[in-house]
Structures are given as structure tokens and as C-alpha cells.
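Have a look at the structure that comes next, please.
What you see is the complex with one protein chain gone and the rest in place.
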Amino acid sequence: MALTTPAAQVGAIVPEQVRRQLTGRRSDTAGRIFQAVLIGAVAASVAVLGVLVYDMVQTGSGTLTGRLGDFLTGSLRSQPGESGLLQGLRGTFYIGVFTVVFAFPIGVGAAIYLEEYASKSRLSRFIDLNIRNLAGVPSVVYGILGLAIFVKALGSFTGPSSQGRSLISAGLTLAILVLPIVIITASEALRAVPGSLREAGYGVGATRWEVTRDHVLPYAAPGILTGTVLALARAMGEAAPLILVGAVTGFLSGGTELDPTTLGDRFTAMPIIITTWAGRPGPEWEQATAAAIVVLLVVVLLANAVAILLRNHYEKKRG
Amino acid sequence: MSDLTTPAAYTLEDFRGSRKRMRTEHLVRAVLFLAALLSIVISVLIVASLVGEAWTFVSQVEAASLWSDGWFPRRGIYDIKTLLTGTLIVTVIAMAVAMPLGLGAAIYLSEYAPAGVRKLLKPVLEILAGIPSVVLGFFALTFLSPVIVQRLSSEATQFNIAAAGIGVGILTIPLVASISEDAMRSVPAALREASYGLGARKITTTIRVVIPAAVSGLVAAFIVAVSRAIGETMVVFIAAGATGGSLFSTDPFKPGQTMTAAIASQAAGTDQVRGAGLTFQSLFFVALLLFAITLVLNVLAGRFVQRVRQAY
Partner (left out) sequence: MTDAPMVGSMPTSAPSRGGATVFDVHDVSVHYGDFRAVRDVSMQVKQHQITAFIGPSGCGKSTMLRCFNRMNDLIDTARVEGDISYHGVDLYDPAVNPVEVRRRIGMVFQKPNPFPKSIYDNVAYGPKVAGAKGNLDDVVEQALQGAALWDEVKDRLKESGMSLSGGQQQRLCIARAIATDPEVLLMDEPCSALDPIATGRIEDLMVEIKERYTIIIVTHNMQQAARVSDRTAFFTTEVSEESDRRTGLLVEFSDTDKIFTNPADERTENYVTGRFG
């Protein structure tokens, strides 16, 4: 122990002795166990993901390899061997469209206001806090909001033929649900824009909007895009709010056309189909459910992976 | 370029700027402000849409039916303690899964992992965070329940609260890991160096220096995870199996009901939310309760996060 070497010995240090002191290995059993436990925690978390994906692919492989085309383009049927996902895919596609069309511009706009325009006034601090709390509101509560506003109060606009239980209601509800996520991630991206870039713009006499449009937004674009894709993936995977706004959980006639004039009709979506099928007994429904999950995972995880890689790529590029 | 002579005297007019540009500027500001204000409108709408019907429920429901032996809203039985107990059990099980795994992963990523490993693992955890909850619900029902829960207890039914709890726990691991890791990484390197400078080992530095310094953030991670677990719907809806209603139960190996699943299951399976008497309104009452609980937790967590920011 170097620290415990008596001062008196310092004058007569033997190199051999110093060498022994410095190389003397203290057996760090506790440290090694601790590290093993930590690695175990990480491994378990990663393993869960692996097992889950493997299990779904394994269970769903029969359906996916046996009748993939039919599975993707068929409608809901009473037999698991005949049922297809087309109506769900259409619903999920339009929910994604609603998210991009509504949550993206409004969310980015709000983030620009909060980061670039608002002074740190009481109001802007309140808006900021409010957005953080909105992000923590359970999704089922957003479903209640959608039910009360879009289905009940505005039903004659959102779906005259479906008493408001339409894709329009669902899309708007989920756009509201992911809005705080878009705002928060866009705000983070805007905060990461160096102040010197803004100064450069103001220095040559650009207005706030010109600086934002020409310099800040292009710089923050990858970050904003990442946040939007993550929000999109979140919206496409949500089920609870859709149940509340009246997604069809049984059988649905029609609902296969991409024609936007049918957005006011009854609808279903991928997560709803999975939920419904998961509740049906028998291995055949289980296989169909697993296959539907693989399809949803491909869409959602691909979006996630692209977003994460995009962000990491730009982070690295900018050091 | 400027001429060499003194410019003619300026007047204020020279500095007013282009009308058109200023109009654009004001217009853009107004539009962006409205976008930001919309979040307040949404909050108000949430509260307004909850409170009205919830009040109808509270003022018309028979007090006795709020404390009976189960949650069967279609039969007019609204035992709130059934839902609260179910929610509590799910949350406790979820935290028992998510806290050790999430914290362990966070400590490893923040203190131990080599840069390369970290860069590989972070995205994996983020992808885990992106898994839709319906998927975990089905996984809980078809994998966790038979493979884990039913082995722990031979009494366990196929649909059970424990499997749902583990599923919710898995869902919150990335959340715990990410908030905790942020907290630990914001501990200044100087503190670690001070500890190493005294000859402390890595484990000592981590446990005695880094974790105490990051404790506010870790508490925040815990609270956020609890809030998320309480608010999670689909895992419980699919795996806990109480679609119609539920008897009061404290047995995690039996089916059960949480607040969230109770809301969803009343709306599902039928064409419309309906039922005897106050079924529709009871949904808003439970949702208001849920909203209030998660709001308190989120505000609390925000305070703790703020504390980390102020400290460093």
C-alpha cells in the first residue's frame, strides 16, 4: 500500500519494494461481481427484445411464409386462416398521415415559438411545463378526449356515417397524443443549434423569421425529423385511444379503399386487429396474431431504427 | 460600396424597414404563438371533457356501489378499490422488473461500458422503447404467462396480473435506463476524478460518489416509470384478462383489472360505449382519477429533474 508506507522509509526506498507496492493486485471481487451484475441487467434487457422478436417470428412464420400476399391484402374474416390485414394497414397508414399533416407542422411551430421567439416570460414557462406534463398523460386519457370532442361533440363533422367513430377522429386524437413528443424533440433540436449561427444571420440584418427559416431550421432539420419519425412510430403503435374513439374490434365490411373520402367511415387499425385477435382462443388465431405483430413491428421498428440512425449519423458529423 | 462622403442626415424613416418583411414577421410570430398556445387548449379540453361527465357520475352514483366487491360497471357496481388494487399490484411488479434492470443498464452504460459497446447498446434500448404495447401484451399472454408465471405458481391462470405486470415492467426498462443514464452522465467528471485520485476503486466511485450525486435523477426515473406503469393500458387489457369486469382480488396469479384497462374494456367489444345507468360516466370518473394521479407524479418527477439541472 503506497499510502501506508511510513515516511521514515522514504529515504531508503528499494526499487523492488516500490515495484511490488505498485503492482500488488488487490483482488477486487466485489467490483467484478458488481460489473457482472450490471452486464447481466443489460443482457437481460437486450435478451427480452431478442426473445420477443424471435417468438413472434417463430409463431407467425407459418402465416407469413404460407400466404403473405393474401394476409396483407385480405380483409377481416371469421376464420384465422382467411383473415387479412388490409383494413388495419389502411387505418394505420391514415393515422400516420394525420400525424404528419397535423402534429408535425403544429409541433414544430410551437417548438420554434418557444425556442426562438418567446422571451422567458411566465406564459412561455407555463406553456413549457404544460407540454412536459401533456407528454406524461396516459394514452387512454387522450382516448377519452377524442371520445368527448371528436366523436361526441364534433361527430357530425368527423364522421356523419359513423357517428363520429371514424378515421378522422382517430387520426386527430393520435395527432394530439404525439404533439407533445414532436414539440419536445423539436425543441431539443433547436436548442442544439449554435448561437453563433443565429448571430451571423441577425448580424447581416435578417429578421427573426428569416434567421429561423434560412439557418436555424436547416441546421435542426435532422433532429426534428428524427423526433417526428419517432412520434409517427408511436402513433402507429397506439391502440388504447383507438378503442375509445370506436375503432371496430369485430368485423368490418368495407374499409379497404385508400380513397380519402371514406375517412369518415368506420375503421380499424393494426394495433386494434392485434388486440382483437389476441383475445381469440386457439393456436391458429395465435399464429395469425403473431404474424400481424411481425408486420406491425417491421413498420414501427424500421421507422425507429431509421430515425435513430439518422440522428446518430448527424450527431457524429457535427461532433 | 459606401461613398466616401458623409451620408445625408438620416431620419427615423430610414430605419423603419420594409413593410412587407415586417408584416411577414408579425404574421409568422402570431401563427407560431397560436401553435404553442394549442397545447394549453388541449390541456383545458382534457380537463373539461373529463370533469363534466365525472361530476355527473359522482353526483348520481350510489355511495354504496363505490365500495362493494368488484368492478362491474354494466351492472352498476363501481368498486374503485378493485381498480386501485389491480393498478397497485401491476405497478409494483412492473417496478420490481424495470428498476433493477433499467438501473443496472444505466450504470453499466454510463460508468462501465466502453464507447463502442455503448454506441451499440443505446440504439437497442431505444428500439425496445419503440415496441408497441399491444405487442408486449400479446407477448405477456403467450410467453411470459406460460413460461414464467405459470411455472412460479401452479395456481396461476392463463390470464393473470403478474404476467401483465412483468410486461409493463419490460415496457418501462428503456425509460428508467435513459433517465437514469442522463442523470449519471451529468455528474461532472471532476467528481469521479477526485474519487479516483484518492485511490478509490471503480465500484466505490460508482456507488459512493456517482450514484449519490445523481440521486435526484434516479428518483425522477423511478417516479416517471411509476407514472408510465399506472398509465399503461394495452398490456393489462390483453394479458390480465378481465374484459367484462373483475372481482376484488389481491392475487397476482389471477385475472385482475387496472384503471386503464377498465376504461378500455368498457369501450371495446361493443359498437359503442354503453351500459346500464352510469357506465359511460364511470369511464370519465376513472380517467379523471388516472389523469390526476399521473399529473401529480409527473410534476413531482419534473421537480427532481430540475434539481439535477440546478446542481450541475
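To keep things simple, chains are lettered A and B as they appear, and every chain counts its residues starting from 1.
To be clear about the criterion, a residue touches a chain if its C-beta (ideal position, glycine included) is under 8 Å from a C-beta of that chain, and two chains touch if they have at least 3 such contacts.
Quick caveat, the model's predicted, so the values are computed rather than measured.
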item: Given A:Val97, A:Ala135 or A:Ala206, the one touching the chain that is not displayed; value: A:Ala206
item: On chain A, residues whose C-beta touches the chain left out of the figure; value: 119-120, 194, 196-207, 210, 214-215, 218-219
item: Residue numbers in chain B that touch the chain omitted from display; value: 1-2, 4, 6-7, 9-12, 14-18, 21-22
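What we mean here is this: only the chains that are shown with their structure count from here on.
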item: Residue ranges of chain B in contact with chain A within the complex; value: 21-22, 24-25, 28-29, 31-33, 35-40, 42-43, 45-46, 49-50, 53, 100-105, 107-109, 112-113, 119, 121, 123-128, 130-139, 141-143, 170, 173-174, 177, 199, 201-203, 206-207, 224, 227-228, 230-234, 237-238, 243, 260, 263-264, 267-269, 271-273, 283-284, 287, 290-291, 294-295, 297-299, 301-302
item: Chain B contact footprint on chain A (complex, rising order); value: 3, 26, 28, 30-31, 34-35, 37-42, 44-46, 48-49, 51-52, 55-56, 59, 105-107, 109-110, 112-114, 117-118, 124, 126-127, 129-134, 136-145, 147-149, 163, 165, 176, 179-180, 183, 207-210, 230, 233-234, 236-240, 243-244, 246, 249-250, 271, 274-275, 278-279, 286, 289-290, 293, 296-297, 300-301, 303-305, 308-309, 312
